[in-house]
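With one protein chain held back, the other chains of the complex are shown just where they sit.
First chain written, first letter: the chains are A, B, C and D, and each begins at residue 1.
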Amino acid sequence: MKALFRYFSSIFSAFKSLWTGMRLTFYYLSHPKTILTQQYPENRKTLYIPEAFKGEVVLIHDENNEHGCTACRMCEMTCPNGTIKITSITEETEDGKKKKILDEWIYNLGMCTFCAQCIEACPQNAIKMQNTFEHSVYDRKELIKKLNHPGSKLKSTKKI
Amino acid sequence: MEIPKQLIPLEDTPGEFVINVGPQHPSTHGVLHLRIKLDGEKILEIEPHLGYIHRGIEKISESLGYRQSIYLTSRMDYLSAHMNNQACSLLVEKGLQIEVPDRAKAIRILMVELQRLASHQLWWGSAGLDMGAVSPFFFAFREREQILEIFEETCGTRLTMNYITPGGVMNDLHPDFVKKVKALIKQFKVNIHEYDKLLTGNIIFQKRTQNVGFLPRDLAISLGASGPVARASGISCDIRKLHPYDGYEKLDFSEIVMDKGDSFTRYLVRIEEMKQSMHIIDQLIDNIPEGDYRARVKGIIRLPEGEYYQRVETARGELGVFVVSDGNKTPYRIKYRTPNFSNLGALQYIAKDSKIGDLVAIMATLDLIIPDIDR
Amino acid sequence: MSKEELKAYLEVNFPTCKFEDTIDFPVVIVEQGQLLSLLKSLREAPSTDFDLLFCQTAVDYKTRFEVIYHLSSTTFRHDLVVKVLLDDREHPELESIFSIWKAAELFENEIFDLFGIRFLNHPNLRRIILGDEWQGYPLRKDYTDANILIP
Amino acid sequence: MGVTEDNLNTFPGEVYRDDAGQANFFVTSIDKLANWARSNSLWPLTFGTSCCAIEMMSAASAKYDWSRFGFEVARATPRQADLIIVAGTICTKMAPVLKRLYNQMANPKYVIAMGSCTISGGPFYYYSYSVVKGVDTIIPVDVYIPGCPPRPEALLEGMMALQAKIKKSRAYVIDSPKTKQEE
Partner (left out) sequence: MILMIGFKDITLWIHQMLSGYLNPGWVVASEALLVGLAMILLVVIMAVAMIYMERKVAGFMQLRLGPMRVGLWGSMQAFADVLKLLLKECLTPNGADKLLFSLAPFVVLTVSFLALAPFSFAPGLQLWDLNIGVLYISAVSSIGVIGILMAGWSSNNKYSLLGGMRSGAQIVSYELSAGLSIIAIVIMCGSLSIHDIILSQSDGWWIFKGHLPAMFAFVVFVIASTAELNRAPFDLAEAEQELTAGFHTEYSGMQFAMFFLAEYTNMFIVSMVGTTVFLGGWMPFHIVGFEAFNHLMDYVPSFIWFFGKTFFILFLIMWFRWTFPRMRIDQLLKLEWKYLLPLSIINIVIAAFITIMGWHF
């Protein structure tokens, strides 16, 4: 008789355990408030991307189109996977000293892994991480960007 | 591109039937390739083939500086990114005898325990998914997304954080870090009972995992298994207890050791570990010491000559970083002793003459991360 | 057993091996011939009982290879590092310790694949990671490959 | 590439040429209907090698929920999938497997390269001996999504860019039955 009793009690406990699982999913079905989907394209305006999110490296330009990069190439050396290429031209300033001026700040977004070691290594704090994330492209060449705006020149350091 | 030899099926000896649980398979969570010899549904022999995600991180680290190769480690076991970075940072700090400020230590433990919670939640979701229940996957991601948002605000990225560096942490905590963590813990304490209702209590799940895939204690030791897999077979090998680091000795938390050793016990050990992690976070979240979050470290790190070994308890077991340094700025040789590599060895012994359904159940509770195996 | 007791025990049983000390573990350097007997006794002796091989790796010192075994004991909680030096660079050979610890199977497969050190009477020695068509052994210092780009 | 409707027009125009190589003259209404159907029911293949696969999973999870676009039917076999999201590093040993999967997929098939490892080899471009430097050396890629790993919203934005690309392209009309060279 005990086997028969165990047979039916196992069936009963099986049903009870299945029912608790079903009750849980039915609770979530019947309470639409618990849905936590953020509809990405529609909520584009109210989307909260934290300020610290590392989306893209950007050369900071102030209002009169000046940046702080002195082409010292510290960031290029600390970058673990060589995504930054800096070319500079040497120029004669008025008192005869040779001075390096930034020509092109090439940044390959397709190779960058957003580890932010370049920002830590930059002595002039000329670059920062922006939290934009929409970079998908159809062509790989569009990912290689020139960060210094055309016609921008070095910030005159006397002010600081 | 010719097809690698392993993919061309061997001529099947009569009665035996070799299938490739191939590189692209939903239940291998990555690119593990198992060649399984079957007799009907029963598994006779399993032969793992690795290398489909072997990126040669150890060879790359030999030509990168210490600070640069640390961030590569979070690409190995991406579900314990903080612990990987912590292992290398501790090793560099032991080499250069740097004293880490208390605030940095507390932040590190908080981040590591949050990462362990997030990793166990994703494991629980994908274990349910492997057994065929689709809904647990979405319940698991509910809390995991909140943890990722907390990481995002402080460390800047969601998954492969480059946050713990030699000397402390990259930047200070976000102002409402404490508020969000408290809200998360309060909510997850309630929701963890849902985990029990959905899977632990479910009779089908219990039948699928109980008495399946026994890992006896001495086999687990001889295989070098570590983490929840070993603790489910009765070995107490929690590095946070054996060789405490970063202030773990001051915290009181219990090490979960059960000794039945089947898939269901491995499942229960991880559920209990989630509760322990929450217990640790509760103790620390209210009294994070003040002070600066990072000690001064030179730009170029040069470890004095010699061999260093640093062990850390990741979500999957004991990660050991073994560095041979000859004094200049790049390490001479780095060896990452990863937990999944040894836990994979256990798969061949556990899953012998079980069914294909059991193989999926065993792999779900072994919780293997394949880039951690191939490095 | 603490480091000193371990050193004393080993000096008594195995006089021919040298000792070193790193920050973490006591190190024992042993010849190739004596390796298997030393490890077997460390495993079986009740006073040492090293039942956990948690890491086995190799290092290429350009002139010689060095295979390093990290042992630990789950009962006494003490650790030990055993090193073997292999001078022959063309066909480095070593006995497999799969008979003592089952973990060695995957470790030795990986070392064979990345360093080229053959292990005798290994149950299933194969190039587990790189596959059989791969020429050369990547983790050797003298490994050159067109695929590797230097910035 | 922002998401608003207008700046999607920067897309360079027709993409697919049909089998015989001629470009059809204009997008007929049948093409519009076919492209509407194809772009709104892209079934991804469950193919994830490393960290980007975890971000793909969280894109499928409840918070970002790509089932709103109809992507959630993730087929495990290449036969029934029409989109392969290459998420994670592709090594030289994995390359022939990926090529074989791509060949086994039924036309019209699309590829999204997700993450720096697939676009250019990312952190493993230099010094690594076994990583394929960019997936487009193996299979033709439609949309590149940089990031390591890219956010779930970036993945959704990339998929919407793919949808826009499909809507603008010619319907892929199979007029001459191709010989099925099947691995």
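We adopt the following convention: a residue touches a chain if its C-beta (ideal position, glycine included) is under 8 Å from a C-beta of that chain, and two chains touch if they have at least 3 such contacts.
This structure is a prediction, so every number in the text was calculated from the model and none was measured.
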item	value
Chains in view that touch the one left out, judged over the entire complex	A, B, D
Chain not shown: contacting residue from B:N202, B:S222 or B:Q310	B:N202
In chain A, positions touching the absent partner	11, 18, 21-22, 24-26, 28-29, 32, 34-37, 39
Missing-chain contacts mapped onto chain D	33-34, 36-38, 40-41, 61-62, 65, 67-70, 72-73, 75-77, 79-80, 82, 104, 106-108, 171, 174, 180, 182
On chain B, residues whose C-beta touches the chain left out of the figure	17, 19, 25-27, 41, 128-135, 137-139, 142, 198-199, 202, 204-205, 207-208, 355-360
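Note that in this section only the chains that are shown with their structure count from here on.
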item	value
Chain pair with the higher count of C-beta pairs in contact (B-C, B-D)	B-D
Separation of chain B from chain C, taking each centre as the mean of its C-alpha atoms, in whole Å	25
Touching two or more other chains - residues of chain D	62-63, 93, 123-130, 148, 151
Residue list for chain B, restricted to those that touch at least two other chains	4, 51, 54, 56, 59, 63-64, 72, 142, 145, 160
In the complex, chain C residues that touch chain D	130-131, 138, 143, 145, 147-151
Complex interface listing, chain D residues touching chain A	1-4, 11-12, 62-65, 68, 116, 119-126, 134, 136, 141-148, 150-151, 153-154, 156-158, 160-161, 165
Chain C - residues contacting chain B, complex	22-25, 27, 51-55, 57, 59-60, 68, 70, 74, 77, 81, 101-103, 105-107, 110, 114, 124, 128-133, 138-139, 150
